[in-house]
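Heads up, one of the protein chains got dropped from this complex, but the rest are sitting where they should.
Chain naming follows the written order as A, B, C, D, E and F, and within any one chain the residues start at number 1.
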Amino acid sequence: MKNRFLSNILLTFIWVAITGDFAFLNYVFGFILSFIILYVITKGRGDAKYFKIIPKLIAFVFFFLWELLKANLQVAYDVVTPKFYMTPGIVRVPLEAETNLEITLLANLITLTPGTLSLDVSDDRKVLYVHAMYLSDKQAFIDDIKNGFEKRLLEILR
Amino acid sequence: MTNILIIILSSLGAIFILLAAVGFVRMPDAYLRISVTTKAVTLGVGLILASAAIYFDNLSVTSRVLAIVLFIILTSPVGAHLIGRASYFSGNKLWEKSVTDELDGKYQPNSHRLSSGEEFEDEDEKRKKKIKERDLL
Amino acid sequence: MTIEEYLYYIILPILAISVLLVFCRFVMGPSIADRVVALDLLITIGITLIAIYSIVYDQSTFLDIAMILGLIAFLSTVAFSYYLEKRNRKKREKQRRDD
Amino acid sequence: MEFLLAIITGLLYAAGLYMMLRRSLVKLIIGLIIISNGANLLIFLLGRITKGHPPIIPGDSKIFTEIYADPVPQALILTAIVISFGLQSFAIILIKRAYQVVKTDDLDEMNTIEEDYK
Amino acid sequence: MLIAILTGFLFAILLFFGGKKLVNHKLALLPTLIPLGLFVYFVRFIGEVSNKEFIHKTYEWIPSLGVNLSFTLDGLSLLFSLLITGIGTLVFAYTSSYLKGHEYLDRFYGYLSIFMGAMLGLVLSDNLISLFVFWELTSISSFFLIGFNNTSEASRKSALTALGITGIGGLLLLGGGIVLGNISGTYSITEMLAQKDFIQGHEHYILAACLIFGAAFTKSAQFPFHFWLPGAMKAPTPVSTYLHSATMVKAGVYLLFRMSPLMGSTSFWNNTLLIVGLITMVYSAFHSIFRTDMKGILAYTTISALGILVFLIGLGAHESYLAAAVFIIVHALYKATFFMMTGVVDHQAKTRNVTELSGLRKVMLPVAIAGLLAAISNAGIPPSVGFIGKDLIYEGTFHFEHSAILLTAFAILTNVFISYAGYVAGIKPFIGKLPEKFEKVKFPSFFLWFPPVLLGTLGFIIGLFPVLIEKSLVKPILWSIGEDAAEVHLKLWHGITPILGLSLLTIASGIILYFVLKPSAKKEAFITKFEALSPKSILENFNRAFSKFSVLWTRIFQNGYLRNYVSVIILFLIALMGYTLVDGTTYKIDYASFARLTVYEVVILTILILAIGLIVFAKSRLAAVVATGIMGYSICLLFVFYSAPDLAMTQFAIDTLTVILFVLVLYKLPKYLKLSDYKMRIRDGILSIAFGGLISILALEVLAQPVNSEISDFYAKNSYLLAHGKNVVNVILVDFRGADTMVEISVLAISAIGVFGLLKLRLKSVERYQK
Amino acid sequence: MQQLLLYPLLFQLFLSIFLMFFWKKIDAQKIISIVGGFIAVFLSGVLFYTVWNSGIQTVQAASWEAPYGITFVADTLSATLVLLTSIAGLAVSFFSSASVIPARLRFGYFPIYHFLLLGLTGAFLTGDIFNLYVWFEIIIISSFVLITLGGEKAQIEGAVKYFTLNILASIIFLTAIAVLYGLAGSLNMADLATIIPQLENRKLVEVAAILFLVGFGIKSAVFPLYFWLPASYHTPPSAVAAIFGGLLTKVGVYALIRIFSLIFLDDVFLDDILLVVAVLTIFSGAIGSLVQKNVRKIFSYLIICHIGFMIAGLGMGTEIAFAGMVFYLIHDIMVKTNLFMVSGLIYRIKGTNNVRLLGDLYANFPKLSLLMFIPLLSVIGVPPFSGFWPKVSLIIASLNEKNYVIMGAIIFGSLLTLIIIARLWSNVFWKKGEDLPKRDHFLYFQKMNRLKKFQFLAPIILLAGVSLYIGFGAEHMQQLSNRIASELIDNTQYIEAVMPQNN
């Protein structure tokens, strides 16, 4: 119930933001609209889990942006220079994340960082297969993910 | 001041996009190409849209820009995942200098079930074995 | 040089070159996956083109189109992946039948 | 620019027709799609084009203060596009159905006319 | 009078609804009351008509077209009306025995009644269009009568031939009627007469005459259209009697008679009739002597007689009109007798072959008498009315202004052949020894033998007392075609004149010929050898060739190949457009007025062009589809650049959906095959480029024209103030032109239903053929 | 009651939507369709009556005065065609309710069918060229759906051709609209009628006219654009073929008439093209029909042949020619609809439409045969049946124009029609037919109950009756045609009715 309420508020804000009309009535309207949509799409299913903690989220966003910029530059160097320095490959990354949302977010974040691409999650959700450009040290790569993204992400979500 | 910001942001964005494009052309295999493009472009689009938000300096525009960026961040990795996965089982080979492929043999050819490699034996192989045994008999 | 001119004469050509590069890959292929990625990329660069255009012409309305583009581009990628998967499965089935 | 657009429009018509003249049903439908696009572009072009001024009355004003693009062709094309979407989807399904029934994509094999003259 | 004409039709309708009960065994004679009643009705007019009091009646029908049911009862129409109803009565009565117990007797009477009504309408109509209406109805009803034995293929075929030939004639008559109507401003023949000179001087006179000729010659079986008539002998004998001797075939003659005061006395009119009549009479008389089938003989002599009539009208002199008038009566009497007699023979002895028949007098004496009477009248032996007829014919030819001797010689020749044929058909079957196989032939019932005997006798009564027809019929006929009839005196005995000599010569030659020439199958075979040259086989060959041509033509155009259809359509368009556009075009392209080219435009256009190239040359379907997507997206961007955000959004969404649909469908289809060869590609390429080029030229030319922006200005001005919306495009869609949108969403809904049905509905094999 | 003109239109739209709510209840659909058919006849009858008595009616949709909104116009021609559409529609509703199998009815046959009628009604009533395009599209798409519904091989093959060529026609139509808008900046036909004659560049006007000619020419199946018709009309259920045969090509002819009598006037080149096209259409249709062996194909080609008559009238362009053309149009709608229903009835009786296998009908069903003979006579134009009278006007017109080729073509076409129908009669009704194997589970006409038989026969009788009325009451039709012709010749009446403020 709480989650649904939170999602409702979140959607209301999205509504107000994209309409760009900050009048009180628009909040009310947005709230009602989101309520209806949520009601329609979650009916018959368990409550969807929405973001719990917004501040952590914001901190995470900045961390992520930093990572993004960093890695981008690395790849850019390889792209621009004539010779390829990369050592690509596909590796198994065991997952600690359990819920759909956790896994999805983690996979997406990995994809968004340059040089890595989440290819798929095993059906038993235990392993994420990642294609990486720089795989000179496989274990270091895996540890990086597990201690960086995954840890921070799970902190937020749990 | 805003103008300079716009110029910086848009230039950065454009360069990232250009880089992505160059990478897209140069990279030797499909996975690398997917890998290179998704983020560079996401970043590039984000930056250029940000410059538009700054230019218009209008809450409604800014919120829209935010929505677009959010949306792209949400969708483009999923897209990359989908197409990367699809290209894997449609048989796209990895670049010959790739160091490892731990996904090899983990997909069941027909159901596309993906094993984590932690089960003892993949069901498909079991079946293959059975067939072989039958053939021997 | 005004900001519009800068965008027009510097940024736009860069984006244009990017578009053409991506298109080259589209033509080159070789796999369908490459083409699909190229399509996706073209649309995404299209979003930036529109953004720049809206600045140059001072028409924020065009950003709405960019929004729609962003929403939908994703869908075609999904569809093509679906296609590749289905086709692949069909091919395998056929192979098995032939065996 | 109009000059180039006119050429492009012609090109769309030409390419559409060329595809319609092929033997594959899929190509035929693609041809129809191309030529429809050509027709839309022609309406757009002949309604005269205007850059950067959509026919949307800006912000607080009640009438246009600057030049604006002719909204009529746009409305017409919109209608035409939506209609051709209906037709196209039907056509695409027709491909599928034809393939199910006739077992070919080759239009020349969808030809029972000869029975008439036996 | 309208009632009189409609009686036949009404009776037919009555028969169709309760026919079987009405015409059952015991009441078979009942329908005879209809023609009898009508006969009596028309006889009552003799008094008025013979006093030159012609009767006119007009019923309005379609005044807007100038078509009215106006009827004239004058001498000519009275004669025909009496023939139609009089002979009709006998034929109806005859039928009651002839087709006794026939399953479809009711239908037969129905057709006969319709025919009779139509025929009456034809001869009574003063309005050319209504005349045509009845004319066509005679064709249609005769189609049914000829094809009465519709399970026999030959019967159906001759019905079709007859309908085809008379159908052509009918349409020509329509054309002729309309031409005349157009010249004179009226369809009333009576009113046209007042404009005789104007009509004859009009540039369309020849056209009108030709059309009228076409009608008359086909209906009256003139050379070279004569061949349908022998074919029509497949019909039951009452039909032959009624239609093909006494009434319908004379409709053409009637028409010529009717039109001659209006169109006649020009050399074109007269000479054509003269020549056609002459050829017909000689040609078919000659043919008649080789025939062995009684009906065949009679058919050819009928044609010949019709030829004589046309010939006489063509002579165009007072004497010849008189001769024609009398000969119509004469011929109707003896030929109907002949046919009915033949019918009885056929009905009782089951054959009509004269080489087999002989001695039948022993089993059917009254019929033999009828045959004799008919043969005598036919040969023109006194005191039959035939003698008077023949006399008048020679009178006509002998006193003609040119080539009188030659014409007379032809007339004699014709009459000799005809007399011979009459002997063969009317006498030969009854004399000599009765073969064994005919010994058991039963005596015919009363209504089979009585009508022919009655008619035959009538011929002698009139021959002996020509006054009977002189005042009542012959004079009014001449009046009705505008001739003076004061001097007309019909007599059997004119004294000893050259004409008498000619008559005697004819009779004698006929008798001699009868003894010299015996009918045989061999002779018939001999003449049929020449069939290849006959108009009939020429027409048949033409028909065959035409059929082949039809198949060829239809096949060329409707060849089943969709791309050929597309090519032809586009070629047609290119030809017309190219002719108009290229013709005198001055390519005024004002480059300066074109907007400045920008980088993104160049990029987008490049992509667009490349995408098009990719689609065209793609080697896989999917590549083509993806390229189509790119093409669509590029166009979207163009829409963005040229201020059409709504368009861009919609097209973008729709293109994506289309691509998805394609993708969902495609993976089931087989691989792209390279199906068309190199040459075909080049040809299609040229066609396509020509088409696209024309469109480009057209676009450029239109762009150079001034703009009228009144309507968009109105929208721009009022979109917010009156329609409360700022996005003018959307306001147009939901308000200014909302009706379009309403239809458009209906289109969408329909296509969705269609898709649903197309994929979900699978008919069971049983349902498939339930169209 | 000002909106009277829209009632037939809105009612059909209502009916279509309403029927969709009864998606799975096919019996309800049958009843709604038939009852609705009667109401539609009533509404269009009222419209016709009003137009006949009070002249041209107009409605400016959404209250925007012409040329800014979409104008709906009912002149006598439109009102007549709307009335005929509703009559044919009613007949085919009846016929469908008996002859279309439940499987098809369960997949939206009736809603689509009424959408088709809606499209036809709209096309006849609209006064806006783009709106006409939209109506054409609704006609096309609904006919596509009807033609493919439950389609097997032949039907799908036919549908592909039908589809492609009709879409091509639409695209050409759209191209024409583009050119017209580029030149005149207006879409309202009355407005165009005032603007177009004033344009200086006649050449471009001519090109626009040619585009319309070809676009509508494809729809009306003239030579050499008719291919789709013989390729497809024999494939769908006979009820569908009936409404197609009666009205689909006619709406193309209507559009040609409208365009060439209102907007593009006095162009000798175009008139010549129309005449050449007319002659070749008559010729191709007639000889095409001659070689066919399937009842429906024979009728299909006859449609083409007779379209030629109307195009000839249009090409001659005189008042009397128009009168003939319009009269022929009226006659043809009724009789062709009926002919295809007759073909359906024949199919129900014998289980085939193949002329070679058919026969015996007259012997076994004399009354039915004579009933069927009425439309056959009408189509031949045996006087005084309905097809005859317009030919008189057409021949008069050709004589006035001294166009003997047209006159010859009309006579040729009539003759061949006569021969074709006579042969058909001979083969189908007279001939001793082959002993056809009885089809399992096929509901032969002979085995139907009275209600079903009634549903089969009532529409044929209805239309035969209308045909007879047209033929014997030709004076009424002639007056009607004359009035329509005079309205067509003098386009100022139309323009004034649409844009009274201009004068």
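Note that in this section a residue touches a chain if its C-beta (ideal position, glycine included) is under 8 Å from a C-beta of that chain, and two chains touch if they have at least 3 such contacts.
Everything below uses one rule, namely that contacts and distances are computed from a predicted model.
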item: Among "Alpha-ketoacid dehydrogenase subunit beta", "Segregation and condensation protein A", "Na(+)/H(+) antiporter subunit B" or "Nitrate ABC transporter permease", UniProt-listed name of the chain not shown; value: "Na(+)/H(+) antiporter subunit B"
item: Partner chains on view for the chain not depicted; value: A, B, C, D, E, F
item: Chain not shown: contacting residue from A:D21, A:E67 or A:E96; value: A:D21
item: Residues in chain B touching the chain absent from view; value: 67, 71, 74-75, 78, 81-82, 85, 112-113
item: For chain C, the residues touching the chain missing from this view; value: 61, 64-65, 67-68, 71-72, 74-75, 78-79, 81-82, 85-86
item: In chain A, positions touching the absent partner; value: 7, 11, 14-15, 18-19, 21, 23, 25-26, 29, 33-34, 37-38, 41, 44, 48, 100-101, 103-104, 107-108, 118, 120-121, 123, 125
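What we mean here is this: only the chains that are shown with their structure count from here on.
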item: Reaching chain E from chain B through chains that touch each other, fewest steps; value: 2
item: Remotest chain, chain B as reference, centres from CA atoms; value: E
item: Far-end chain from chain F, centres as C-alpha averages; value: A
item: Centre distance in Å when chain E and chain F are each reduced to the mean of their C-alpha atoms; value: 26
item: Distance from chain F to chain A - Cα centre to Cα centre, in angstrom; value: 62
item: Distance between chain centroids, defined by C-alpha means - chain C, chain E (Å); value: 69
item: Residues of chain B engaged with two or more neighbouring chains; value: 22, 34, 42, 58, 60-61, 64, 67, 76, 78, 84-85
item: Chain F residues counted as touching two or more neighbouring chains; value: 130, 134, 137, 141, 144-145, 148, 151-152, 160, 164, 168, 175, 179, 182, 187, 231, 291
item: Touching residues on chain D, where the partner in the complex is chain F; value: 20, 25, 28, 32, 35-36, 38-40, 42-43, 45-48, 72-73, 76, 79-80, 83, 86-87, 90-91, 94, 97-98, 101-102, 107, 110-113, 116-117
item: Residues on chain B engaged by chain C in the complex (per definition of touch); value: 3, 6-7, 10-11, 13-15, 17-18, 20-22, 24-25, 30, 33-34, 37, 41-42, 44-45, 48-49, 51-52, 55-56, 58, 60-61, 64-65, 67-68, 71-72, 75-76, 78-79, 82-87, 89-92, 109-110, 112
item: In the complex, chain A residues that touch chain B; value: 14, 16-22, 68-69, 71-72, 75-76, 79-80, 84, 86-92, 104, 107-127, 129, 131, 133, 135-136, 138
